[in-house]
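All protein chains of the complex are present and in place, except for one that has been dropped.
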Amino acid sequence: MERIPVLKMGELLMVTIQVDMHDRLARTLLEDLTEAISAHGIHGVLIDISALDVVDSFIGRTLSTIASTAQVLGAETVVTGMQPAVAITLVELGLSMPGIRTALNAERGMAALRAALGGRSERADGSGSGHDA
Amino acid sequence: MARPPVLEDFPVDHGPTDNARGTRNAGEHLVLDVLKHRHRELLDAWVSGQESAPGFQRSTANNDDLVRQSSEILGALSVAVEADGLATTGAGYLELRRLLADLSGAQARQGYSPSQTATVIFSLKDALLRVLRGEEGGDDAVEGGLYEVNRMIDALGLVTFDSYVQSREQVIRSQHTELLELSTPVVKLWDGVLALPLVGTLDSQRTQMVMENLLASIVEHEASIAILDITGVPTVDTLVAQHLLKTVAATRLMGADCIISGIRPQIAQTIVSLGVELGEVTTKPSMAAALQVALQRLGHTVQRADSSR
Partner (left out) sequence: MAAQSAPTAAAVDTTLSSTVTVEIRTDEDVVRVRQSVRAAAVAIGMRLVEQTKLVTAASELSRNALDYGGGGKAELQVLRHGPRCGVRLIVEDDGPGIVDVGLALTDGYSTGGGMGLGLAGARRLVDEFELWSEVGVGSCVTIVGWAS
């Protein structure tokens, strides 16, 4: 069955949503992420939605649920690359997702996760846990 | 926007007409007769004609309103024809013209199309002719033909009327949009810091423009802080506050933060008394103060180059 690929990079999970996601796919993503966070001691999740030109209330709520669930499991989440038209529509829809951390792009998103995880050094290959200077 | 025509735009002829009482022409006789002796029949025919026009929303309330409105117009028409025959520029027609102008204005504001409004009068003509034809027998082929031709021409007239108005409205709309776009400039104050000085009222359409411009600029300049300066916004009521908060929320979704500056003392009081929750939005009295906060957040410090030390 089709699912959205989740990339593991050390203690981070990275998801790039590139398809017009139907509800079942979104639910599966939530399940896959939840499992992966638990299974691998994940501390950060980055979800890039720069390719999404529509985010409706279900997708929006799913993103919020992913963030809350991740937090309960000890991981921080950042949603990156929201398109302006999508942001304006979500706000008009009344779904401004106040609790969610966002960033302009994946690069900024990584920096935001690093900051949120409090100075812990997160290297892509998962090695090293020295502190930032 | 073109101003709606006022009563004074219609020429009123207060001089003697050649339809002075007692010397009426055939047409006037016909109309007066129907208005006086077949009022009910005319009213019913006219009301049902209006109700069967496309776009009419049938309901009991609407029907009651329609009957009342139509009766009122027929009343004014009786007075008018009694006084000035069929010369619509006569003083007797003032009340009727006022009623029709009010009706058209109200329908324009409620979103009716131009032809729906014109249909009010055209269906009166239709009803009048039908009642008159009934009286004459109405079997004459030529007369029937003329009647049908008349209807067709009316319909064509309505078409041109509609499209003319639509085109004019389109021009007005695109000028309006252009004006909006010109009046919401976004300024890059520093690397990563944008400023948006808002001037004038912040209605929902303006807010849309502001949000679109601002978010596009955030992407373009990879900004992380946007300063919304509302010094030039005259009043802040609940709606305006909502619009501001919407803009802040949209900015946040793009990974940037907002600082609202230029809150005048009276505005601050209004915000508090309205119970508007600004929540976590940072506010500063001036754009300068906001810029200072923004630079600090980005890790910069501003120091005076002092050589006397």
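Note that the chains take the letters A and B in the order they are written out, and that residue 1 is the start of every chain.
Basically, a residue touches a chain if its C-beta (ideal position, glycine included) is under 8 Å from a C-beta of that chain, and two chains touch if they have at least 3 such contacts.
Please read all numbers here as calculations on a predicted model, not as lab measurements.
From the options B:Thr89, B:Ser167, B:Thr201 or B:Ser286, the residue with contact to the unseen chain in the full assembly is B:Ser167.
Checked against the full complex, the one of B:Pro54, B:Pro265, B:Gly279 or B:Gly299 touching the unshown chain is B:Pro54.
The set of subunit A residues touching the chain not shown comprises 20-25, 53-58, 61, 83-86, 88-89, 92-95.
One chain is missing from the display, and on subunit B it is touched by residues 54-57, 110-113, 115-116, 158-159, 162-163, 165-167, 170, 173-174, 177, 208, 212.
Keep this in mind: only the chains that are shown with their structure count from here on.
Averaged C-alpha coordinates put the centre of subunit A at 44 Å from the centre of subunit B.
By the touch rule above, subunit B contacts subunit A in their complex via residues 208, 211-212, 215-216, 218-219, 222, 224, 246, 249-250, 252-256.
Residue ranges of subunit A in contact with subunit B, taken from their complex: 80, 82, 84, 86-88, 90-92, 96-98, 102-105, 108-109, 112.
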